[in-house]
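A protein chain is absent from this complex, but the other protein chains hold their places.
The chains carry the letters A, B and C, assigned in the order they are written, with residues numbered from 1 in each.
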Amino acid sequence: MILVLKRGATTDQVNYILSKIEQAGLKPHISEGADVTIIGCIGHEAAVKVFFGEAEALPGVDKAIRISKPYKLASKEIGKERTVIKVGNVEIGGNNIVVIAGPCAVETLENVTEIAENIKAAGATVLRGGAFKPRTSPYTFQGLGEEGLKYLSEARKKTGLLVATEVMDPRDLDLVCDYADIVQIGARNMQNFRLLQEVGKVKKPVILKRGLCSTIQEFLMSAEYIMSNGNEDVILCERGIRTYETSTRNTLDLSAVPVIKRLSHLPVIVDPSHAAGIWYYVEPLALGAIAVGADGLMIEVHPVPEKAYSDGAQSLKYDTFSEMIRKTKQVAEAIGRSI
Amino acid sequence: MILVLKRGATTDQVNYILSKIEQAGLKPHISEGADVTIIGCIGHEAAVKVFFGEAEALPGVDKAIRISKPYKLASKEIGKERTVIKVGNVEIGGNNIVVIAGPCAVETLENVTEIAENIKAAGATVLRGGAFKPRTSPYTFQGLGEEGLKYLSEARKKTGLLVATEVMDPRDLDLVCDYADIVQIGARNMQNFRLLQEVGKVKKPVILKRGLCSTIQEFLMSAEYIMSNGNEDVILCERGIRTYETSTRNTLDLSAVPVIKRLSHLPVIVDPSHAAGIWYYVEPLALGAIAVGADGLMIEVHPVPEKAYSDGAQSLKYDTFSEMIRKTKQVAEAIGRSI
Amino acid sequence: MILVLKRGATTDQVNYILSKIEQAGLKPHISEGADVTIIGCIGHEAAVKVFFGEAEALPGVDKAIRISKPYKLASKEIGKERTVIKVGNVEIGGNNIVVIAGPCAVETLENVTEIAENIKAAGATVLRGGAFKPRTSPYTFQGLGEEGLKYLSEARKKTGLLVATEVMDPRDLDLVCDYADIVQIGARNMQNFRLLQEVGKVKKPVILKRGLCSTIQEFLMSAEYIMSNGNEDVILCERGIRTYETSTRNTLDLSAVPVIKRLSHLPVIVDPSHAAGIWYYVEPLALGAIAVGADGLMIEVHPVPEKAYSDGAQSLKYDTFSEMIRKTKQVAEAIGRSI
Partner (left out) sequence: MILVLKRGATTDQVNYILSKIEQAGLKPHISEGADVTIIGCIGHEAAVKVFFGEAEALPGVDKAIRISKPYKLASKEIGKERTVIKVGNVEIGGNNIVVIAGPCAVETLENVTEIAENIKAAGATVLRGGAFKPRTSPYTFQGLGEEGLKYLSEARKKTGLLVATEVMDPRDLDLVCDYADIVQIGARNMQNFRLLQEVGKVKKPVILKRGLCSTIQEFLMSAEYIMSNGNEDVILCERGIRTYETSTRNTLDLSAVPVIKRLSHLPVIVDPSHAAGIWYYVEPLALGAIAVGADGLMIEVHPVPEKAYSDGAQSLKYDTFSEMIRKTKQVAEAIGRSI
């Protein structure tokens, strides 16, 4: 950590700051510039962390700047270049790009099974579908709960697809793990730290969606919560952030993909459906996601979008989904990957 | 709901849309303009809600616009002008402005008791302090848990202050309710819908903090989650939203106070400490909060901010806190209220 | 335009509103719903425009909603599907994707000539370079002015590349037009309406960069300013918007490309250099831009980025630029286009 002193900080103040740094178990290192004096604080990370809160409030200090990254296990700095997560016969984070698709919410057994068969035919290997649905309004459909999990499980039996589904509450986690191959944490729960701790204790890979207003650093810190509890199989999912722009539901931050790939060894997938909020932008954004380096796509598919219980406007039909997959394969190939 | 049709929507498309509206149990109402045709969809709210998802995806439809507010119990439209919540001998939402103060995190019994005595002397009536702390990093202090709740309870015994403290997990709710007079939902949990449902079932008032990137409508929808589960004692708390500006930790949206007061009958308080992130901006923002019409303030206070376990930089010391209260009283009086 | 009335709007209020609508030269059209009453206001656009300002302030009105798009010439609704702009032997907006490259600022004749030769060899057809530089600080390099324009012109002579350069001031426009093939309006001047009007009167194509916090609608309105003054050759350039995310300089909004392509017939190009702010994110974002459908790329190139007068951190060197072009060609081909 570096402390930048105020112009005109007095010798008394500087001495007080130095004594504080030493009390905190750190070694100070002064550099006096023409305009500004800075003091480096060197020592164990834990001590730095504790002292950081205090430092900016010290008299004579203008600002305190942390310089090492607050996440460790999620960082490439631990020496890992790339994590490949294996679930069943699917690899996430390798050269092959995974396609996760399905309805926003599980509706009926017939519906989810039909969708599963169709997305499989088009090239998907993981079925998504919400049984527990986080909805802005208490008056809208909240998901089928365990019934929905059973339908997903049935659809898996018929198709061999893996199942990914969201958990919203620590109390449901065992239940969800009984049925799911991959557990999903939704954007609104990205900083539900108790839930993160709990999924950190299970043996299933976790798709962690980026919060609507989370920085990439916070996103990686949330991954760190899961990893530091023992579960290192975290798949990060960019799904759009909130900006002032209203022509799309959210603004898909595709630069997050290369940024995360530079900072972390974890796989990154992209959900263009929730970002766009409207089906006809899903295909171009999916192609863009592949081109910037995403390790997977998460796409909403529904046979009759206008009848979907939730988020119909952003769902692709079978034929537009197949067409999209066909094009993403070509883009993947162009950059030396496969789908 | 109103459907705005695309220019050049065909007669077939219009007929199809009309048939869909009727199938949805709604009555269509066409208005053909020089430039645009619109169709009003009239009927029961529930049917409108269901049809809305579908509508924008219909061929020939340019956009679908909902026109009635999605929250009901939180809205003034139910006929209530203002809710005053009584807890012990404190009223929140009346002419008197409530001051809630205390440390970010409960640290020791001595510390929290001393703070309680000092804030009481300065004019606060509610003690805040976190026993369960949502922290961005898994490596930082996560709160004392039940131990912390006990200390708060002891401090209440000695001072007569009410206790407000955060709950992060449905599994802790009973425990928190055993000790707290007011339960708090933090900004990061504003859309933790399962937690909202649970606090909707208890008999304690709830302070609901606005999410960092939540619109006021979403904020009121989250209040609606609590209210629709039976607990109508919701206190809304503006605590800063996330913008591109970096000179404060968050951007305090003081216009949220008059906006909410226009839309809802619920009390609104303001937390300038978390918004500013640095103690010397707390006083002016607290004065601003009173002037725009806030029903209360939530302020972090710590005797030795540079030693606080959490968020020291934004904590006021006893003397600056007392001085702030003195000034807020004058501003309150200037607008015909009291503290 | 639609007026949504407040619940409980009185008959007197409704009658007053109706009389106002008629005074404004519009025809009212009432629809009374179970919950809400709405009034459509139908008539000439100009009259609607005038009345819109007034409408929301009328007693009994909850909100006024405009439903037709405020831009005309920039919209597909005028019947044009796609505009292809021809400058010399370069077409922008056709199947071929144009590459515009060069230094942020023109520095010396040798420097800009060398860059021009190198980007041409790699496949660029337009040379960019700033002679007038909008800089946040008055103390930094502000560009060479006319000297810089001459260097660009020399570089054109040697390479046959077209020249695109920025104009910041109506007083410089004639001068810039004497040297440039394409005139650029920077992001900070996207709503410098007087400048837009002036470039609307010249006979050169205009690259219009999206403002850092401009909505897509405002972006198209600024194009409309240029077009309504007579110059229909507008090339829209997405270059990143401002969000809370700090790991990139701005957040490149790649969804703007398909959104604009849906709303407008104008060509859209992407500048990943300014959006990323750091060179190693430029290539993946350029590939993403091609994949989402951009008609061109604008890339900063400098032989010795660490010596650039401006924005060195985001400039590619010759070899990384060539390598990037090679990859973009493959992605372009994958989606049926060429570079």
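Quick note on the criterion: a residue touches a chain if its C-beta (ideal position, glycine included) is under 8 Å from a C-beta of that chain, and two chains touch if they have at least 3 such contacts.
As the structure is a computational prediction, the values presented were derived from the model and not from experiment.
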Hidden partner chain, touching residue among A:V4, A:L109, A:L175 or A:I278: A:V4
Residue among B:L73, B:V202, B:V292 or B:A313 that touches the chain left out of view: B:V292
Residue, one of A:S31, A:N95 or A:T108, that touches the chain absent here: A:S31
Interface with the undisplayed chain - residues on chain B: 213, 215-217, 241, 243-248, 251-259, 262-263, 275-276, 280-281, 284-285, 287-293, 327, 330-331, 333-335
Residues of chain C in contact with the chain not shown: 20, 46, 49, 53-58, 70-71, 134-140, 142, 168-171, 188-189, 191-194, 197, 211-213, 218, 221, 224-225, 228-229, 242, 278-279, 305-313
Residues from chain A at the interface with the omitted partner, ascending: 2, 4, 7, 29, 31-36, 38, 40, 42-45, 65, 67-68, 77, 242-244, 246
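The rule we apply is simple: only the chains that are shown with their structure count from here on.
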Distance between the centres, which are taken as Cα means, of chain C and chain B, whole angstrom: 38
Chain centre separation in whole Å, for chain B relative to chain A (CA means): 26
Centre distance in Å when chain A and chain C are each reduced to the mean of their C-alpha atoms: 31
Touching two or more other chains - residues of chain A: 213
